[in-house]
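Okay, so here's the structure we're looking at.
All protein chains of the complex are present and in place, except for one that has been dropped.
Letters A and B name the chains as they come in the text, with residue numbers starting at 1 for each one.
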Amino acid sequence: MSIASHFSYAVTVFLMVAGLFIVIARGNLIKKMVGLAIFQTSVYLLYIAPGKLVGGTAPIIDDRFAIYSNPLPHVLILTAIVVGVATLALGLALVVRIREAYDTIEEDDILARDADAGRDDGQSG
Amino acid sequence: MRHDLVLRVIAKLLIPFILLFALYVQFHGDFGPGGGFQAGVIVAAAIIFYALIYGVEAARRAMPDSLVEIMLAGGVLIYAGVGLVGLGLGGNYLDYFVLDTDPVQGQHRGIFWVEIGVAVTVSGVMLKIFYMFASRGRDPE
Partner (left out) sequence: MAMAVVVVARSRNLFTVVVLMGIYSFLMATVLVALDAVDVAMTEASVGAGVSTVLLLGALHLCKSEETKPLRKPWLPLAVSASAVGMLVFGTLDLPAFSDPTAPIHTHVVPRYLNEAMRETGVPNVVTAVLASYRGYDTLGETTVVFTAGVGVIALLRRRRNTKQEKAK
């Protein structure tokens, strides 16, 4: 077990943590969605990298080749990519609605506005 | 607008080829990389390209909202329908080998229709989401 054999995992971990950092450390909602997308792509790498066999080829059966890379992660990740973009679309639609309701997409401003609204309701109620 | 001219000409030249490529990817998904998802997204990308150059209204005339909504639901119905046909012909749900006298030919037919269903739904959804986003900003606040 050396650096070379686990390099793909190192890249995956870096991308995953970078995506996680963007989600929790940045207040802009659209940036959070972008961070989530980066996180998802790191998971694609996590699944596909172990399926690759050096000396193999793409899993399309042909008489000229004998070794194929593993097709099963490809199937799972194909589904995951399309579901990921569906999630991104729904999330962005929610962000647009939040923008129309609060007139801002910064998390701090939204929380402050909710706190003000809560205080006003408490005082008038 | 004169500086739009290059974009419009290039778009008119490219969009038929993009659609043709989408059909190629769809039907050659059996023999090379490709399949329903990629083809659906490429079709949606071609029409979004048209909408970006010529305006969403022109794209709406070419692909009206009702057609897109029918595509949305129709793809899933095609997929589920293939399953029901398998059920009706004597196998389990989504069995392909009962679709023809030769089981391998039945697999081909099943995969063909299933991929078409997937492509129709994916392109419909991507296009509808683009229409929703593009027309939201137009309505008066």
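Everything that follows uses one rule, which is that contacts are C-beta pairs under 8 Å (C-beta built on N, C-alpha and C of every residue); 3 or more make two chains touch, one makes a residue touch a chain.
Predicted model, so just to flag it, every value in this text is computed and none were measured.
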*Please identify, in ascending order, the residues of subunit A that touch the omitted chain?*
1, 4-22, 24-28, 30-31, 33-35, 37-38, 41, 44-45, 48-54, 56-62, 68-75, 77-79, 81-90, 92-97, 99, 105-106, 108
_On subunit B, residues whose C-beta touches the chain left out of the figure_ = 25, 29-38, 41-42, 44-45, 48, 72-73, 75-76, 79-80, 83, 94, 96, 104-105, 107-108, 110-111, 114-115, 117-118, 121-122, 124-126, 128-130, 132-134, 136-137, 139-140
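Here is the rule we use: only the chains that are shown with their structure count from here on.
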*If you average the CA atoms of subunit A and of subunit B, how many Å lie between those two points?*
25
*Partner subunit A, residues of subunit B touching it in the complex*: 31-33, 37, 122, 125, 129, 132-133, 136
*Partner subunit B, residues of subunit A touching it in the complex*: 58, 60, 78, 81-82, 86, 89, 92-93, 96
